[in-house]
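Sharing a structure below in structure tokens format, with a few things to ask.
A protein chain is absent from this complex, but the other protein chains hold their places.
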Amino acid sequence: MTLVFEPKANRPAPTNTVGFVGWLRQNLFKDIPNTLMTILGLYLTITVVGWVLNWALFNAVWDASSRRECLDLVGRSGACWPGVVEWLPNMIYGLYPKDQVWRINLGFLALIVWLVPLWMGGVKSKVAIGLSVVAFYPFLASYFFLGGDKGPIWTALVALGLWGLVWVWSTALCERRTGLSIGTWLAQRFADADNDIAQKRVRQAAALLLFVVCVGLVSQWSLSEVRTQFWGGLFLTLVISGIGITFSLPAGILLALGRRSDMPAIAMLSTLFIELFRSVPLITILFMFNTMLPLFMPAGTEVNQLLRAIVAVCLFAAAYMAEIVRGGLQAIPKGQYEAASALGLGFWQTTTQVVMPQALKIMIPTIVGNFIGLFKDTTLVSIIGLFDLMNMARAVGEDSDWLGLFIEPFFVVSLIYFVFCFAMSSYSIGLERKLSAGRDR
Amino acid sequence: MLNCQVGLPTPGFYSLAEDGTWSGADVDLCRAVSAAIFGDPDMVEYQSVTSAVRFTALSNGESDMLSRTTTWTAVRDTQLGLDFTTVNFYDGQGFLVPADSGITSALDLDGATICVLTGTTTELNLADYFRANGMTFTPVTNENVNVLVETYLGGGCDAYTNDKSGLAARRSAFPDPSAHVLLPETVSKEPLGPVVRQGDDAWANLVRWTVFGIINAEELGVTSANVMEMTASADPNIARLLGTEGNIGEGLGVSPDFMVNVISAVGNYGEIYERHIGENTPIGIPRAGTLNALWNNGGIIYAPPFR
Partner (left out) sequence: MALTSQHDDTAERSSLLRRVFFDAKIRAIFLQVLTVAGVVGFLGWLINNTMTNMAARSLSAGFDFLDVSAGFGIGFTLIPYQEGDTYLRVFTVGIMNTLLVAVVAIVLATILGLLVGLARLSTNWIIAGVARAYVELLRNTPLLLQIIAWYFGVFNLLPRPRDSVVLAEVFVLNNRGFYMPSPVAEPGFGIVLTAFVLSIIGAITLYKWEAARRDRTGKSFPAIPAGFAMIVFLPILVYAAAGSPLSWDVPALQGFNFVGGVSVPPSFCALIVALAAYTSCFIAEIVRAGIQSVSKGQIEAAGALNLPANWTLRRVVLPQALRVIIPPLISQYLNVTKNSSLAIAIGFPDLVSVWMNTSLNQSGRAIPIVAMTMAFYCIVSLSVSLVMNRYNRRAQLKER
């Protein structure tokens, strides 16, 4: 008996998992069900995308002077874009006077300029900058958008807005260069380093000087009044959702604290408010405010239609935000409260210094999600007759040249919404990843 | 400023141009009233709201007047705090069907699916007509005309019903207008006119007599082109209309020559009609021989005299 080494047959080489073919095999054609799914997926994608492209691009009419011409050229197999192109400025700016549109552009440019320091390296007072946007920007923007006569108080407020913008940029630049905020830097420069009171004086003087300069500048501005009836399109959508978002965060925090409060009456009232506004569709709230707010007010008070919609959107958004904040607060372990209380911190100190910073961090993705929801929900103001994007799109089809043009404007509106919401949601996903980096193992 | 409520843009009656200006027959009525009060037709603030909130917006004081194809009915006039001033357009409801459907009368529509604008008298008349004739139907409702028209063109309903003026206008924008026919029946009376809030009689009078003024102007041959020469006219009827004789303006609380301002701003009834809904417009509803012709011309447009 001899032992003969008989090697077993070689196992086949593992399938290629790298390179293009490998990637295909791994990701698309792993087994039979997978292959079938791939084919189905490809088929669906190609049909849908092909159909849309055919309609929107290859069969579309780009040059015509009325819908009749479009229909004579391609019938209904292709889109008729000239009408939408003609109305595009209206879909963006509403009925805002065409020679004043630069004011809207400037207003939004100011917002972007204001926000840029938040993304600059080396800037420390980002929280203050963020707060300054909420506190001061609205004055500046509302003057740009609304215009009209401004009395002394209005002038001062607008000047405050300008003051904020200048402060943000000088601080940002100063911090990049010296690492100190503009106030501290000025104080150290012009006052004795040990003399706190003198430093404070210098800061106050600088702020006052800047404010006076701003008032001087603002009082020179004179913009004609554009009444809110002329606001519309994307601009109006942004204004309504912007105000809703800005208002809902503080109001939501207060409501959530109220709901969790130890005082039964306050807890009950907050709960009542939150549940009431959360339980009915936004459309009914808009409807109620639109038809009934004038009845609630003393006879003769005029409440402008835009304001009514904004009030409705704000209250609705605040109730939703309150529940999100409550969720965030519930996630904070009891130990945190107990530790704060052991340190002798009071209610407001515990809330602002210990609990809220942690809770807000957890809530950021949900809050952004809520903002997206609110932005989309503003389409509903079209139902009560405000000329937002949706209603402007509808107005295109009622223009006698473009009578019946209906699908195309809606297609464009969908695209606009998609671009905005997708940008926001991608940002939120990125943020979520950044924030959760420390938690995952 | 005059807060004049119109509807969501609708060609012919209140249409919105890309530059944000309003025009149309009902819009001209707002301009006429503005001219009567201020001597300037442009002192108007247009409010465009959905039909769902039109009456509340008027009764809670946001709008001063409502000039939008609104049918005068007993319930609206008596129970909603509204005051219908007069009629400036007589409409009637009809049906539009595809030409190849073989339907020749509204009585053939038993069991049909019918597209109808919601929240209008049209919707009620439709139900009444079918009940009266012992027929059944399935309504497809919407408040957006374009949605209904798309549904109808896609075959989602067998007939589309609306005021005949609206049907004609919409058909002209169809891919193939000749493939659709209007049925002969007119199934309702739709007297349309401006509405004001109940309780302010002087204001209702002013709106009412502005409309009567432009109708009288057509009857007397006063147009926007010749109104200035007409102020020298020896005809006492014209003299009273234009305020060179009598004190009609005083009774209405406006200047004696208010009709001069109105007519030079918007013209007389015939001019308004031809400019916005007549045969030479995209709407193209001929006037001769219809109810909307002057009373001495076979129609029922008839205004009490300026006296």
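Per-chain residue numbering starts at 1, and chain names A and B are given in the order in which the chains are listed.
We adopt the following convention: a contact is a pair of C-beta atoms (placed from the backbone, for glycine too) under 8 Å apart; a residue touches a chain by one contact, two chains touch by 3 or more.
Everything quoted here is computed from the prediction, not taken from an experiment.
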Handout entry: Residue among B:Asp19, B:Asp40 or B:Asp128 that touches the chain left out of view
Key = B:Asp128
Exercise for the section: Sort through A:Met37, A:Val113 or A:Ala339 and give me the one touching the missing partner chain. Expected result: A:Met37
Practice task
Taking the full complex into account, find the residue in A:Leu118, A:Leu269 or A:Leu345 that is in contact with the omitted chain.
Solution key: A:Leu269
Exercise for the section: From the listed residues A:Gly22, A:Gly216 or A:Pro281, report the one that touches the chain absent from this view. Expected result: A:Pro281
Fill in the blank from the handout: subunit B residues touching the chain left out here are 51-52, 55-56, 59-61, 75-76, 79-81, 110-113, 118-120, 123-124, 126-128, 130-131, 137-144, 147-148, 150-151, 154-156, 158, 197-199
Completion exercise
Contacts from subunit A to the absent chain lie at residues 26-28, 30, 34, 37-38, 41-42, 44-45, 262-266, 269, 275-276, 278-284, 287-288, 291-292, 294-299, 333-334, 372, 376-377, 379-380, 383, 390, 407, 410, 413-414, 417-418, 421-422, 425, 441
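Rule of thumb we're sticking to: only the chains that are shown with their structure count from here on.
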Completion exercise
Within their complex, subunit B touches subunit A through residues 8-12, 15-20, 45-50, 52-53, 56-57, 60-62, 144-147, 149-150, 169-170, 172-175, 281-283
Exercise for the section: Would you mind writing out the residues of subunit A in touch with subunit B in their complex? Expected result: 67-68, 71, 75-76, 86-87, 89-90, 94-98, 227, 229-230, 287, 290-292, 294-295, 299-300, 302, 305, 383-385, 387, 391, 394-395, 397-400, 403-404, 406-407
